[in-house]
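Note that this complex is displayed minus one protein chain, with the remaining chains in position.
Naming follows writing order (A and B), and every chain is counted from residue 1.
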Amino acid sequence: MLLDYSRLGWLRYALTGVAALVCAYLLAPIAVIVALSFGSSQWLKFPPPGWTLKWYRALLADPDWLTAFLTSLEIAVIVAVLSTGIGLMASFGLTRGSFRGREALRALFLTPMVLPVVIFAVALYGVFLRLHLNGTLVGFVLAHLVVALPFAIIAIGNALERFDVAIEDAAVLCGASRTQARLRVTLPAIRLGLFAAALFSFLASWDEVVVAIFMASPDLQTLPVKIFTSLRQDLSPVIAAVSSCLVVLTALLMGAAALLRRGRPT
Amino acid sequence: MTAPFLSICGVCKRFGDVAAVDNISLDVDEGEFVTFLGPSGSGKSTALYMIAGFEDPSAGDILLRGASLVPVSPDKRGIGMVFQRYTLFPHLSVADNIGFPLRVRGCARAEITAKVADMLRLVRLEKFAHRMPHKLSGGQQQRVALARALAYDPPLLLMDEPLSALDKKLREEIQFEIKRIHNETGVTILYVTHDQEEALRLSDRVALFNHGAIEQVGSGRDLYERPATRFVADFIGNSSFLRATLERRDGACGRVEFPDGSGLDGVALVGEIAAGAGVAVMLRPDHVHLAPDAEGALGARVVATTYLGDCLHVVAATSWGQTIDARVPLGASDMRLPEVGERIALRCEPSRARAFAGGK
Partner (left out) sequence: MRPGAAARRNAREFVGVAPALALVALVFVLPVAALLLRSVLEPQPGLQNYAEIFASATYLRVFENTFLVAALVTLVTLSLGFPVAWLMTIASPTWSGLLFAIVVLSMWTNLLTRTYAWMVLLQNTGVINRALLGLGLISQPLPLINNLTGVVIGMTYILLPFMILPLHAAMRDLDPAILRAAALCGATRGQAFRLIFLPLLASGIAAGALMVFVMALGYYITPALLGGAANMMLAELIAQLIQSLLNWGLGAAAAFALLVVTLALYAVQFRAFGFGAMREGR
């Protein structure tokens, strides 16, 4: 009876009330930031006294922000591609193979996702100092790859588990080699999982802050790092403008992910 | 005259424009075993859920011992129910599951232990008291569910297709158990199923549902020998329907004439049918026999035969294109069996046939 909405009595109103409050709690701050990015007050007065686009213009005019944006983009795209590739190969092994320690290996691959990032960030910072990899593109890509890989493995792993191996085996029986079968039969069948893996890997790298703070140098900054350092100085509405852009980007990417989910035959 | 034990009065349930249950009325006596039988989607489970309290009727009333159940919430109705899905509490042992209703009523520990032991004896699972549900087979889980539902001596026990997830042999075993428990406890049972054999085996009376309404209520024999509508005749048992014209009425019976000229006298008429109107004549296979000669008999051509050991099931096509089923008992071992393609003559027992309004 507790899981029947119609039978809850007064609980129904209590639950709806709390849910409404929580939704407001979750959405309001984002709405306020987006509103403030169009507000004319430099001191972030809310409600804004007037409306303007000057913060966005300042954002686009500032070369530092543009560089940070492009850096983030470059790293995230490379990470998305590599993470999907490595994750794909690993997922085949994890779902199809039956070697000993398979479950332990899967747990190992997912560990970067469950342990506090700061430990990883600091550890990598130390090693990269010796190898002079801090502040380099390679260093960033390697670091973000570790962070993004769990997402790829989960997304592709789910897709592979839903895919019936018998179809791949049938292709082999038809004469294809195992690799050919995988390339021409399995991959197209799990392409939604591949897109999801790429999408989440991209986002994981794009949004990653903690490791980036340690990896960054004055010459090579990702967007989150620039936001973070700006925040420590002042709360300029330009940051509100950047944040609004990021919110829109997230919403678009989440919409894409939702479409992917709907395209999947359940 | 005393009020009936359970009274369903004009109950309807509408979901938007669709009437899942359409004005059903039924009286049940104490201690009766009544089955709601019907195809999927006929409203029988919805009706049961309204009695349990998980759906509210759009109209009508449900009375238990004269008092309306509708305003009472399910946890206060004191009715027992066994579901189609296994609903044992997974984190409690068998004994704790059965004792749960007594525990929430605040019964004393000793009382609970004694009652649980009684119930385990009733369903013959004494050795399983401390087993966890996931270690039980499907049949055992349903028996524990039954014990739990009976633990607080409910006036009414509802069962929603409890055996449909089990295989045939197990189903028959547990059907036997249910019948035995019904006899031992005397509890009133409302049982939902789509399996007519199960319904006929278990119940005192059967209510046949179709599109949310009850087409007929009666014992299994009533439904089989005196179906009130074409649907009942079709659903219960096997039958063939042949179109014919009502040539002459003699009170409740009449003469029907088939398109090939042959006819039957003394066929019972169901409903008001005018002479000359088209009818559908119901013929049960075991009342259709091979005629020794073609004089006045129905001519047909054999389409298929199935040897069933004790009889031969023959499917034949009439000259006007309808099929008719016949069961030919196999007595003498050197009997000649009809073959496919052969022309045969069939004689039907008119007293067992029934004519329904509207030809096919």
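Rule of thumb we're sticking to: a residue touches a chain if its C-beta (ideal position, glycine included) is under 8 Å from a C-beta of that chain, and two chains touch if they have at least 3 such contacts.
Everything quoted here is computed from the prediction, not taken from an experiment.
K.L.:
Of A:Ala189, A:Leu246 or A:Leu260, which one is in contact with the hidden chain?
P.N.:
A:Leu246
K.L.:
From the list A:Ile154, A:Leu194 or A:Leu220, pick the residue that touches the absent chain.
P.N.:
Only one listed residue reaches the unshown chain, and that is A:Ile154.
K.L.:
List every residue of chain A that touches the chain not included in the displayed model.
P.N.:
1-5, 7-9, 11, 14-16, 18-19, 22-23, 25-27, 29-30, 32-33, 36, 43-46, 86-87, 89-90, 92-94, 96-99, 103, 105, 108-109, 111-112, 114-127, 142-143, 145-146, 149, 151, 153-154, 178, 203, 207, 209-210, 213-214, 224, 227-228, 231-232, 235, 239-240, 243, 246-247, 250-251, 253-254, 258
K.L.:
Considering the whole complex, not just the chains shown, which residues of chain B touch the missing one?
P.N.:
Touch set of chain B with respect to the missing chain: 52-54, 73-81, 83, 85, 87-91, 100-101, 103-105, 145, 148-149, 152.
Please note the rule applied: only the chains that are shown with their structure count from here on.
K.L.:
From the mean C-alpha coordinate of chain A to that of chain B, what's the distance rounded to whole Å?
P.N.:
Centre-to-centre distance between chain A and chain B: 57 Å.
K.L.:
Under the definition above, what is the set of chain B residues touching chain A in their complex?
P.N.:
Counting only chain B, the residues touching chain A are 54, 56, 73-75.
K.L.:
Given the complex with chain B, which residues does chain A contribute to the contact?
P.N.:
1, 4, 6-7
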